[in-house]
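See structure below.
For this depiction, one protein chain was excluded, whereas all remaining protein chains were kept in their positions.
For reference, chains read A and B in written order, and residue numbers begin at 1 within each chain.
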Amino acid sequence: MLLLPQALVDGLLIGGIYITIAIGFSLAYGVMHIIDFAVGEWIMLGAFLGLYLSQWTQVEPLLLLPVVFVVFAVLGYLFQPVIHRVLSGKKGNPLLMALVFTFGLAIAFKGLGLTVFGFFSRSIPSAMAADSFTFVRGDFFVTIPVIRLIGLAYAIAVTLALSWILKRTDFGLAVQALAQNKEAAGLMGISAKRTNSWVYGIYVGISAMSGVLIGCMFSISAQMGGKYTVFSFFVVVLAGMGFLAGVPWAAFLLGMVQSFFLIYFDPGYTLLAVFIILYAVLLISPKGLFGKGV
Amino acid sequence: MTEPILRVDGVVKAFGGLHAVNDVSFEVGKGMIVGLIGPNGAGKTTIFNVISGYYAPTRGRVFFKGSDISGLPPYALAKMGIGRTFQVVKPFPGLSVLENVMVASLCRHPRKHDARRHAWDILEFTGLGPRAHDAAASLTLPGRKRLEISKALALEPQLLLLDEVVAGLNPTEADRTIELILKLRDQGISILIVEHIMRVIMNISDQVVVLNFGQQIALGKPVEVVKDPVVIEAYLGEEAA
Partner (left out) sequence: MRRGIFAFWLFIGLMAVVPAFVQNAFVLRIVTELFMWIGLAITWDVMAGYAGYLNFGHGAFFGAGAYTTAILMMRCGWTFAATLPVAGLLAGLAALLAGIPTLRLKGAYFAIATWALALAIQQLALVLDITGGPDGMRLPPFLHPVFFFYVMLAVAAVTFLLLWLLLERASFGLKLKAIREDEAGAMALGLNPARIKIQAFVLSAVPAGVLGGIYAFWITFIDPASVLADIITDQAMVMAVFGGLGTLLGPVIGAIVVFSFKTLFWAYLADYQVLYLIILGVVIALTVVFLPNGIWGTLTGQIQARNALIKGMAIDPAQGRHPEQGADSND
């Protein structure tokens, strides 16, 4: 009971991170209808870029977030045409082929990570990692590491920035038009190819940045991708695939599940619990908690 | 007349607050052709989807040979003897024309060998025989429409729902399709047909149901319906034929 406030706060803080690993992914699905199995690998690669950059430049890793974003956004932008080619293929089922394609990508990235970064776990040294606030009231107490607070702030900033872009800019309107109706958007002079490339770039950039933050809070390794892909999937499926507004709620739910299992149960059962929830939601409300998935 | 093949009784289908179909009632007797007409968005395809099980009616009932079938899934209805075509044709593009029809033939002929033979007979009847081994994706629109009919026929249905099988065809092809429909009627298959082209409906239907904005505005013999002032008003400017 005494740990309840801590569990809730932890859940909220972890949940923030999960927003950022899922929101770009959900956007990419909503617009391009691609499920990117490599999402966790983009996170992993971003984390290692952050690590090496901060070691090399001796700059606080959190300040390097924009650099990581730009590098990976460009990578994603350049990469998208290949995916576009698979998705617009005539043979077989292009959506399935795209799934297989990103799955292959994920395996290759993981192998690449293992080759270059080795098998060991690391963490990204941030000056903020040591500090924390502690609140005590009576028997209850809550400890909030500064870095996690920054993580939440980052998550909120990314979410707000993304929703501003989607709602207020011409680019955002083009993206929404594309998500709703490809042909009509094409008639309005929106280039699906160009817009998709930007969307994919933004998604990859956000995921890679989140990797750096994860590295400042937890450990990173070349094998971390799979776990974050699962979490990302969980959030997106629970939110309803492609339904961005559902992402924060599903992310906080995942954060809560994780923190409660960490504090009250065996953390080894976390993934199991995650799967059971996923299963139950698919059974009861197949299109996500809000029934708005596509 | 005894119990009709199909009886639609006060069917309502609402999407959210919008009534796509509101209180529609009509019958299709054995061996009859009933035409379903109305301007765009009148709810013709919606009523088709209700009858063939793709939508459950919000209110009202659908009876097939006297038994209530409202809300049954499409595959159960196909097995009972209701065949339908889709306005937006749905071939299985990766399969051959023959395989497309065989899938339907399997409904009555569960052994693949029998289904193949049956599918050949159907293709022969509908004139697609020479294209049997081509990929369905390679057919042009008239071919695809013919394939739609072939698949529905392969179910050996007692009731056939035809959704715009003539629209988009050139006059020669249209006449061939009409000939085919009459041949089916003569074999005792009851037909409910949606069509945009008035000429077609008026020539072949025994009964006509007119929908407008989801409401049933007329029901009767073609000659009576065309004189109905309500119908004329609904079609004013919409259809010159």
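Just so it is clear, a contact is a pair of C-beta atoms (placed from the backbone, for glycine too) under 8 Å apart; a residue touches a chain by one contact, two chains touch by 3 or more.
What you see is a predicted model, and the numbers here were worked out from it, not measured in a lab.
Trainee: So which of the visible chains would the left-out chain be touching?
Mentor: A, B
Trainee: Using the touch definition up top, pick the residue from A:Leu4, A:Leu63, A:Leu78 or A:Leu114 that touches the left-out chain.
Mentor: Considering all chains, including the one not shown, the answer is A:Leu114.
Trainee: Spell out the interface residues on chain B facing the chain that's missing from view.
Mentor: 52-54, 73-75, 78-79, 83-84, 86, 90-95, 99-100, 102-104, 106-107, 110-113, 115-117, 120, 123-124, 129-130, 132, 151-152, 154-155
Trainee: To test your reading of the contact rule: which positions on chain A touch the chain that is missing from view?
Mentor: 29, 35, 37, 82, 85-86, 89, 91-93, 95-101, 103-112, 114-115, 226, 229-230, 233-234, 237, 241, 266, 268-272, 274-276, 278-279, 282-283, 286
FYI, only the chains that are shown with their structure count from here on.
Trainee: Compute the distance, rounded to whole Å, between the mean C-alpha positions of chain A and chain B.
Mentor: That pair's centroid distance is 48 Å.
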